[in-house]
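See below for the structure under consideration.
All protein chains of the complex are present and in place, except for one that has been dropped.
Just so it is clear, A, B and C label the chains in written order, and each chain counts residues from 1 on its own.
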Amino acid sequence: MRKPEIGIGLVGSGFMGRCHANAFRSVSGLFDVPAEPRLELIADANDDLAAHAAQALGFARSTGDWRTLVADDAIDIVAITAPNVLHAPIAHAAIAAGKTVYCEKPLSTTAALALEMTEAADAAGVITMVGFNFLRNPMVKLAREIIAAGEIGDVTGFRGRHAENYMADPDVPHSFRTDPQGGGALADIGSHIISMARYLLGPLAEVQADCRTVHATRPMSSDTDQRSSVEVDDMTHALIRFESGVSGSLEANWAATARTMDLSWEITGTRGALAFTQERMNELRLWRGAPGRSGYTRIEAGPAHPPYGAFCPAPGHHLGFNDLKVIEVAELLAAHAGHSVCSPDFREAYEVQRTVEAMQQSHRLRQWVAL
Amino acid sequence: MRKPEIGIGLVGSGFMGRCHANAFRSVSGLFDVPAEPRLELIADANDDLAAHAAQALGFARSTGDWRTLVADDAIDIVAITAPNVLHAPIAHAAIAAGKTVYCEKPLSTTAALALEMTEAADAAGVITMVGFNFLRNPMVKLAREIIAAGEIGDVTGFRGRHAENYMADPDVPHSFRTDPQGGGALADIGSHIISMARYLLGPLAEVQADCRTVHATRPMSSDTDQRSSVEVDDMTHALIRFESGVSGSLEANWAATARTMDLSWEITGTRGALAFTQERMNELRLWRGAPGRSGYTRIEAGPAHPPYGAFCPAPGHHLGFNDLKVIEVAELLAAHAGHSVCSPDFREAYEVQRTVEAMQQSHRLRQWVAL
Amino acid sequence: MRKPEIGIGLVGSGFMGRCHANAFRSVSGLFDVPAEPRLELIADANDDLAAHAAQALGFARSTGDWRTLVADDAIDIVAITAPNVLHAPIAHAAIAAGKTVYCEKPLSTTAALALEMTEAADAAGVITMVGFNFLRNPMVKLAREIIAAGEIGDVTGFRGRHAENYMADPDVPHSFRTDPQGGGALADIGSHIISMARYLLGPLAEVQADCRTVHATRPMSSDTDQRSSVEVDDMTHALIRFESGVSGSLEANWAATARTMDLSWEITGTRGALAFTQERMNELRLWRGAPGRSGYTRIEAGPAHPPYGAFCPAPGHHLGFNDLKVIEVAELLAAHAGHSVCSPDFREAYEVQRTVEAMQQSHRLRQWVAL
Partner (left out) sequence: MRKPEIGIGLVGSGFMGRCHANAFRSVSGLFDVPAEPRLELIADANDDLAAHAAQALGFARSTGDWRTLVADDAIDIVAITAPNVLHAPIAHAAIAAGKTVYCEKPLSTTAALALEMTEAADAAGVITMVGFNFLRNPMVKLAREIIAAGEIGDVTGFRGRHAENYMADPDVPHSFRTDPQGGGALADIGSHIISMARYLLGPLAEVQADCRTVHATRPMSSDTDQRSSVEVDDMTHALIRFESGVSGSLEANWAATARTMDLSWEITGTRGALAFTQERMNELRLWRGAPGRSGYTRIEAGPAHPPYGAFCPAPGHHLGFNDLKVIEVAELLAAHAGHSVCSPDFREAYEVQRTVEAMQQSHRLRQWVAL
C-alpha cells in the first residue's frame, strides 16, 4: 500500500533551495513520514533558471513566477528559499491560498513585517515552519532534555556565539546581506544563536549590544572596484538577561577570520554544565561532578539520541549539515498531517527578529533595552 | 531535456541497504551525474520483506528472490548489500548477466572466492565497485593528495586503527560476524583500515598479527541464554611493512569499549605528518614545521576539498556518514557511463581480503607472512 | 666566584606565599640571575605561625609582625602575599624603607588606594612589581609578539574570559573574597583577564558590564550554618572597547561549575587569529590561511619560546603553574639589579583595578563608562 503523496512547491534554488530539495527527496527513505513528498513545482527568478533548477533538483515542473506556484492546486506545501525581501509577499500569498508555509530564516526583513506574517497565518489557521535547522541536531535536543530534566541543576549562566568568516575579507562585495534593512551579522547569523538560546533557556528579558562595522567599505558588486560604505554590523557583542534571571553574553560575527561554523555555547548550571559547538556537531559535552572524577564528558551522537537512528543504526557515524534539514522536513510533514505541532513557527521567528532589533536599538541608544 | 535513466536493483535492505537507497535517491540532486538512477527493483529474503522494503525505501517493484532481480532487463546496476555469504553467488549471476556490480565489503567470505569473482568480472568486462565508503571522505582524498605531492616529505611511519565497541558486550550473540569463515574484527573492520592504508601509502609487503578472542563464548542467538565458543578475533594488533619500506602498526578491534568509530591513523613523513580519525571525519590535521610556529593544523572540510562543494557551498558545515555513500554512488554512475575508472573495484577488494588472510595466517604461524 | 646575595622578606605563607617561597628557592638554579636570593625572613599573623612557615618554606628567621620585616636591614625585597586589606599599609611601609616591593594582585582593595601606592612608589623611586603571573607564560608572550609583528593582520575582535568554580557551591562561606570592598569575581579573577587583554591589545577605552550575584546568601563562616547576604558578583559579563577601536567581550565567573582555570581568549585579526586557554597553558593556537590548508595550528611550548628553555631543553615537556612564578621572580631580580624595567608594576595594577571599578560602576549606572 503506497502512502498518500503531498505536493511540494519550492521557491528558490540557491544554497538553501538545493538543501530543501535534497531533504524532500530523501526524507521518506529515512523517516516513516505520513505522506510521500512529490517534487511538483519549482519557481525561480525566470523560466530558464527555473527549468534548469527543475532538472538539476528533480522537480516535475517549473515556473519563472512564484505567484503561479503559490496558486497551483497540486501544491500542498510552499517552501520559501527566495531572497529575504520576497519572504513576506510569497508567504502572504501562500497563506491566502491556504498552503502550509515553510520559510527560511530570517522570516522577513523587519520584525514588523514578520509580525504581520505571523498574524496572517494565525488568522488563516495555516501551519508554518521556519528553517532554524541547527535546532534539529539530536545533540541540541539532548541538551534541551538534559536542562529540562534538571541534570545540571539550575541554570546560572550562558555564553554563546555564532562566528563565521564569510565576510572577513573586506573585498567581499555588497549583497542582500549588507542591505541596511534587516542585514548585518546580527540578523544573518546572530539569529541562529538567539533562536538556540531561546530553544534551550527560554525567552530573553533584556539586551544590551555593541554592534560594529569592521570593514567601512565594500565593493558595490563583484564586477567593480568601486566601493561604498557599509551600514550594517560585521560583529556584535551583547549582554543578555533571560526572563529566568540567567545572565550571559552572545556574539554574532561574520568577520571571524578563523571560524567557519562556530555556533557554540556553554551553559552553566549549579550542578553541571553543557558545551556545544556546531564545528563538532556530533558531540555534546556534559560536565558532571564526582569525587576525583569530575569533568566534561564528550558524548558522541548515536541512536540513543533521536532521531539519529533514522540515519544510521550505529553510533559515532555522524550526521551532516544536510541531514538536519531532512529532520526538519520530517517534522514539517508530521505537523502538516496533524501529528504534531510545528515549531519553530512564524511566531517564534518573529520573536527572534524582535530580539535582533532590540539589540540594534540598544546599540544606538547605548543602553539596555527590555523585550 | 531530461537525463537518461539508469535502473537500479538493490539486494538487501538492512543498515547498508538503506544507506544505498538513500544515496541513489539523493545523488542526482547533488551531483551532475550522467544518468538519473531509477529505483527499479529491490530484493530481500522473502516477498513480504521485499514489498515492505520497496515501500519504505521508494523502489518501484520488489521480489523475494535475488535471481529475479539479477535477471531483470530493467536493471543496469546490481547493488549487493545481502549477507556476506551471498555476495559471491549474486555477483557471479550479475556478472553473467552483464550488469555493473556494486558490492558491499567484504567482497566475499574468503580471498579465494573474492579472486574468482574478480576474474569473472574481468573476463566478462563488467564494471565493479566495492563499498569502502570511508575512502570517499574529502579529507581522506586531501590526505592522499598531500602525500602524493610530497608535502610531508618521504613517508616514514604509519599507525592505524579501526576500533568500535559493537561487540564489546560479551552478551552480544553470535551472528554472521562471528562465523569462523571470514568473520572476526579483522575481517569486519580491519578491512577498512587496511583499505585506507593501501589507498594512502600503497601495497603492503609483509604482516605479522596477533589475533585475540576476548570473549570466549557468546549466546547462540538473541533468543537464548545458551552460549557457544567464539572462534574469531575480537581484537587484532599487527605489525606491517609496506612495499615502499614504510613500517607501522595496525589494530582492528570491535570490543573497544570507548570507541564508536575510531578509524584513525597518523602518517609521519620526513617533513611533516598527517592525522585523521573518522570520529571527527570533517577534519584533517596537517603538521608543518616553521621556527617557533610548528604544529598540527586542524583543517576543516570545505569547498576547497572536492567533492564537499556538491553538498554545501560553505565550509565547516559538515558532511555526514550517509554523504560518503552518495559520493561513492556518484563515482559509480560516472564509471558506469565510461567517464572514469571505477575504484576500489573487485580486484582491490580481493587485495584487502588477501591481506586479512595473511594476517590471520601470520597469527597461526606466529611469524611474519609476505604478501 | 659566588654571586652576591639578595635578602628576601616574605609576608604571608598561604597559597601564594608558598608559591613565592618556591620561586625564590628555585630561580637561581634555572635562570642566570644577577643575585642569589637568600630566604631571610618570613612574617605571618603571629610568631608561631611565622616560625612554622619559616621551617616549612626554608626561611632563616621569622616574625609575627610584618613591621619588623619591612624595617629589617637584611631585607632587599619585600614580597607581599598577605590578605588584600594589608597590601596598602605593608607596601607603604616598604616603600618608605626604600625596599623593592613585590605585591600579589589585587594591588589593593580600591583603585584609589592603589593609586596612592603607585604615587608613593614613584615618589620614592622604588621598584615595584605585581604578581600577574599568567602573563609570564611563554605562550602568552609569543601571542603578544605575533600580534605586534602583524602576523594576524590588524586585530578586529577580542573574546575573553576567566572562569573557575571555587565559589560555585552556595555553601562556600564568606571570606575576604566576598568582602564588598574590592571583592567579587570581577575583582578576584576578572583582573587576570583584564590584565591579559591590556598586555596583548593595549588600554581599554569604554566598558559596560552586567554583574550578578548567583548565590544570594552564603554561610557567615565555615563554623556556622548561619547565612548572610552576598553583596559581590559571582559572575560578570562585559562589553569592552579598546582605545584601538577593537571591540569585544569579557567574562569573570567564579561560579562556573565546569571550569577550574578557563583564563581564555580568542583574538581575531584581518589575516589570522590566536586562541589560548590556561587550561592548556602549554599550547597556543594560531590560525593562518592557505588555499585548502587554512586552520588553527596548535603550537606546543618549547625552547623556541623563551624563557621555556630555562626549565627544559626539550620541547613539549610542559611548564606548570609554579614555573610561571619562577619566571616572574627572575624578571623581578633582573629589574632589581637594574637590568630591565619591572612590569607589570604598581601603575599597571592600578590601571587594572580602575578598569574593574569602571565595570562595577557601569553595572550600577546600566550604561557605558569611559576609562
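In this text, contacts are C-beta pairs under 8 Å (C-beta built on N, C-alpha and C of every residue); 3 or more make two chains touch, one makes a residue touch a chain.
Values in this document were obtained by computation on a predicted structure and should not be read as measured data.
Q: Just to verify: which one of A:88, A:299 or A:312 makes contact with the chain not shown?
A: In the full complex, the listed residue that touches the missing chain is A:299.
Q: Quick one: say which of B:55, B:228 or B:247 touches the chain that got left out.
A: B:247
Q: Looking at the whole complex, which of C:58, C:150, C:203 or C:306 touches the chain that is not displayed?
A: Of all options in C:58, C:150, C:203 or C:306, contact with the hidden chain holds for C:58.
Q: Provide the residue numbers of chain B that touch the chain removed from this figure.
A: 152-153, 156-157, 159, 161, 168, 170, 208-210, 212, 214, 234-235, 237-239, 241, 247-249, 251, 253, 255-259, 266, 268-273, 275, 287, 289, 296, 366-368
Q: For chain A, which residues touch the unseen chain?
A: Touching the chain left out of view, chain A contributes residues 142, 286, 288, 291-300, 304-305.
Q: List the residues of chain C that touch the chain left out of this view.
A: Residues in contact with the chain left out: 1-3, 15, 18-19, 21-22, 25-26, 28-30, 32, 36, 55-58, 164, 166, 259-261, 278-282, 300, 302, 311-323.
One rule holds in what follows: only the chains that are shown with their structure count from here on.
Q: Comparing chain centres built from Cα atoms against the global Cα centre, which chain wins on proximity?
A: Answer by centroid distance: A.
Q: Taking all residue numbers at the chain A/chain C interface, are over half used by both copies (same) or under half (different)?
A: Over half shared, hence same.
Q: Just curious, how far off is chain C from chain B if you go by their C-alpha centres, in Å?
A: 54
Q: I'd like to verify one number: the distance from the centre of chain A to the centre of chain B, where each centre is the average of its C-alpha atoms, in whole angstrom.
A: Roughly 34 Å, centre to centre.
Q: Taking the mean of the CA coordinates per chain, how far is chain A from chain C in Å?
A: It comes to 42 Å between the two C-alpha centres.
Q: Two-or-more-chain contact residues of chain C, please, as numbers and ranges.
A: 296
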